[in-house]
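The complex is shown incomplete by one protein chain, all other protein chains being positioned as in the whole.
Note that the chains are named A and B in the order they appear, and that numbering of residues resets to 1 at the start of each chain.
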Amino acid sequence: MNKKNVKFTLNGKPVTLTVSPSATLLDIIRDELKLTGTKKGCGKGECGACTVIMDGIAVNSCLVPIMKVAGCHVETIEGIGNKEKPHPVQEAFMDLGAIQCGFCTPGMIMSSKALLDKTPDPNREQIREAISGNICRCTGYVKIEAAVQAAADKVKEENSK
Amino acid sequence: MYIDYLTPESVTDALQILQQQKGKARIIAGGTDLLLDIESKKHNPEILVDITRIPEIKGIRTEGNFLIIGAGVTHNEAAKSPLVNEKAQVLAEASRSVGSLQIRNTATVVGNVVNAQPAADSAVALVALGATAVIASSDSTREVPVEELYAGVGKTKVNSNNEIVTNIIIPALQPGEGSAFTRLAQRKALALPMLNVAVVVSIAEDKFQQARIVMAPVGPQPVRASDSEELLKGAAINEETIQKAAEAALNHANPRNSTLRGSAEYRCATLKVLVKRALETAVARARN
Partner (left out) sequence: MKEYKVIGKSIRRLDAWEKSAGTGTFTTDIYLPGMLFGKVLRSPYPHARIKKIDTTKAEQLPGVEAVLCYKNSTRVIFNTSATMTTTVPPMKPVLDQYIFDNVVRYVGDEVAAVAAVNEKIAVQALELIEVEYEPLSAVYDAKQAMTSDALEIHSDCPAGKNIPGEIIHLEMGNLEQGFNESDLIFEEEFKLPIVKQVQMETQAAVAQVSIDGSITVYSTTQTPHPSAQILAHIFQLPVSKVRVLNPPYLGGGFGVRIGLSGKAEAIATELAMKTGKPVKVVYDRKEDFIASDTRHGGYVTVKLGLKNDGVFHALELKANLNTGAYCSFGVEAAGVLGAMGLSVYRIPHQVYHGHSTYTNCTPAGAMRGFGNPQAMFPIESVVDMAAERLGMDAKELRLKNIIKPGDKWVLPYPCKSSGLPECIEKGAREIGWNNRGKLNKPGDKIRRGIGMGVGTHVSNSWPFCVDFSNALVTIKSDGTIKVASGVVDMGTGTKTSLAQIAAETVGVYDMSKVSVTLADTESTPFEIGSHASRSCYTAGQAVYLAAQDARSQVLEYAADYLKERMEYLDIKDGVIYSGNEARISLAELTEYAHLHNKQFLGVGKVVPSNAPPWEAHFAEVEVDTETGQVRVIKLVAAHDVGKAIHPVIVEGQLEGGLVQGMGYALSEEIRYNDKGKQLHDGIHKYMLPTAEDIPEIKVILVEPHDPSGPYGAKGVGETSLVPTAPAITNAIYDAIGIRFKEIPVTEEKVFKALYK
């Protein structure tokens, strides 16, 4: 089988891998790198459970051929926040009950982070657009939307200090 | 499954690869449709040639009275671009309605056209705008109106094994022109359209000068409501003319009974509502 090298940055660290070119970014993240935070919900770009951030934008990693990732900055759920200090979006999700079964959560958080990184003061329409491709069957999206808004408010407050 | 994936950095290089591979290589841009087509065995390329790193086809710019959209431009870039919103608003609206934000962040306007589905939202808008595709192959470059790129349902005249659409050229909307996109779908995201309609009108002194009205999926490709367009030429702008034009759209519409997205009867009946609403919005925008 033809294998190729691919280099990219993952959660701030450089990564060099030898991969099958027909693998997707999701395959590599989960099966090769064993980073199982990013979930596979459908494998067809229809549910958003596999959302990661690539060069600042939210994408369905199940539809990204791994070679497309060469030279890019990829962020997965494992790379945001940490034990000492969760990311404001993670904090808001936890505080406002935006998490139920947790399967859509990593993808939801990545979509939300991608939004807030570029649009720190989003309105309701922008929040809904950002998570429009993330299906959640548990929450009805209500507390998720509230959490994204709260995270935005918190970041705004911290930045104004 | 494909065995190689190349990312050339110029159109020339990309075309060279296509030529060398004699049909075994295929262009990929965003890939959100293509990957699924490969999975379902609709296409079976050995090599994918990713054009999204080519600087000369990225970006949105103007050249005189034209808006140029590179083949690397994603739906989200088109939807949010101030240039597109100002000079080709119907395309911004159309691109905004595709899939989900994740899809729009990856999938390209040009890819949507080349994929040739009859109701590809941005293609419907581009036909209404009278846009032209610039197609490069290793021995020539040709310009073909987007409207003429179709060879049957889901079939494009672009051969992705040896040519590349590099840009779309759109005549920018001028003062006195307005555009609008209306869409009927079963939910607000992640839904293919039951119907979509794109309209570009130019008005002067309370009369229609001309209109381009495009509708889908009512045929194997985006369809011009030519009777409606004819009716509007020089017609006074009022509820009656708009209603008549909306009804005349049916003359060229032939939607099939879809098992998932509406019967022919329903889509014919609601088509005129969508055309009417698009015309009303386009007129209001032209007047501003």
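Here is the rule we use: contacts are C-beta pairs under 8 Å (C-beta built on N, C-alpha and C of every residue); 3 or more make two chains touch, one makes a residue touch a chain.
Everything numeric here is computed off the predicted structure, so don't read it as measured data.
Student: Pick from B:3, B:83, B:144 or B:191: which residue touches the chain that isn't shown?
Tutor: B:191
Student: Write down which of A:7, A:118 or A:137 is the residue touching the left-out chain.
Tutor: A:137
Student: Pick from A:4, A:128 or A:154: which residue touches the chain that isn't shown?
Tutor: Final answer for the missing-chain contact: A:128.
Student: Which of these touches the unseen chain: A:47, A:63 or A:116?
Tutor: Selected residue, touching the omitted chain: A:47.
Student: On subunit A, where is the contact patch with the chain that was removed from view?
Tutor: Residues in contact with the chain left out: 30, 34-44, 46-47, 49, 76-78, 81, 86, 90, 93-97, 99-106, 109, 128-129, 131-145.
Student: I need the residue numbers on subunit B that touch the omitted chain, in ascending order.
Tutor: 100, 184, 186-192, 194, 259-260, 262-263, 266, 269-270, 273-274
We take it that only the chains that are shown with their structure count from here on.
Student: Sort out for me which residues of subunit B touch subunit A in the complex.
Tutor: 1-5, 7, 28, 31-32, 35-36, 48, 50, 52, 76, 99-103, 105-106, 188-190
Student: Can you list the subunit A residues touching subunit B in their complex?
Tutor: Against subunit B, the touching part of subunit A is residues 1-2, 4, 20-22, 24, 44-46, 48, 51, 57-60, 63-68, 70, 111, 129-135.
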